[in-house]
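Subset of chains shown; positions unchanged.
The chains carry the letters A and B, assigned in the order they are written, with residues numbered from 1 in each.
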């Protein structure tokens, strides 16, 4: 069902995006971006100090597919569940460049036979554009508070 | 009723190193709290040069960063004379861990509790009310401020890398690294100014030594790391070397990039995928930047440093133990101050291979957790390390656990185990 209203549509985008990751349909993840879309996960510490390092960096849908392929076929890791809580969605502006949106998130991680823990929390700073009938990410920047990562970050946030 | 007696003697028996020597590593070295305490004293505080940071992080007088020597929090400072001082992050008065900022610039450190103030050399330069207030109270007349400074650590620097040591100063850093290892160190740290690109930190639920074993273990790389193997970044059939210093405490793994082409060796690697292609090849767009054929050099320096040069991604990895079953791995990614913008972009892209979400390093951080879990099932077992024979010497290949055996040779000597 297509929701009415810009914020509702943006939230739908966010929630379907999260669902693809949480429900292990990670192959769909790059499709939420435009072809030259950029995805970046950076620590709040690096971000605040102006350091360019990203913990995860994809500069194109192709790189996202490479990441998906790694997750599916190359990397070795313990099975786990992610669960996104997306909150505080704020549409900041809409220009020719796209729609600027910010939001907060917490990702809960559950390792098999383990407890559910807050794995990562922070905010997203997004640029969203229309592509045909759909909204897509032109860029998504996840700035995480959780400087010390509990072991490994397998999936995109 | 024999609980205590038996448990006690059992415990003692558990701590007998297996008769086979370093081809076995008893599992209690990864789990026992007393062993961990001894490691703190004999290894991290016992005459070893611990990595604490890069000079590039402290460009200006008064710049400081928090760091660790083994598990112990310290502060590395750029002094006004351009030297480096390293101070314990603990007040000499009543023990407050006073410095709370990861990075900063200051002329002195003031403990919040009673404002004892130390200069960048650890000297106590202020203690309010020392002479009392309105003629009352204050420190005794024999209070000697110079006896109440911070016990500074010994400091060594080489080509922009800072080391520190508790207790008596170890030998000069060049001697400590040794003539065999120094050229590898100097290969990346060649005297050019460095530029820090950023930091990553992981909390890994395993004993800190498993991190060293991992990096000293070329045998696993061809098998565990599908990414490395498939793209020929590090593979057993490529020209390679495993080198140790004379003590066994340091080592390097050296290798040259190969092709994504099957052969007899790759046939044995379940992890080899001949048909895999990157969708965006910018991810791996290697440029040769060091003399010689080696495209990857992974160096481990006792007791807390890994220097990573994998293609064009450079990083120091500092090991910060947090008890027998956990350590933090603190990554500092860097390039050179004179890098082109294109090279910086390349390094940042290749950084996808490393760190908490690294295409390669995820495998390692996960397998270390699995190791600790298996080891902790029952600490009366022992690891079996006979790949490449039972020796502890250099090898011109990767199919060996020699560097791990060398590491434990030194470990046993230092730990008196």
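Going forward, a residue touches a chain if its C-beta (ideal position, glycine included) is under 8 Å from a C-beta of that chain, and two chains touch if they have at least 3 such contacts.
Because the structure is a prediction, the values reported are computed rather than measured.
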| item | value |
| --- | --- |
| Formula of the whole complex, where the shown chains each stand for all their copies | A x3, B x3 |
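Note that in this section only the chains that are shown with their structure count from here on.
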| item | value |
| --- | --- |
| Distance between the centres, which are taken as Cα means, of chain B and chain A, whole angstrom | 31 |
| Contacting residues of chain A [partner chain B, same complex] | 41-43, 45-46, 49, 51-57, 59-63, 65-67, 69-70, 73-78, 147-154 |
| Residues on chain B engaged by chain A in the complex (per definition of touch) | 102-103, 196-205, 224, 226-227, 230, 273, 276, 278-280, 282-283, 328, 333, 344, 348-349, 351-352, 355-357, 359, 362-363, 365-367, 369-370 |
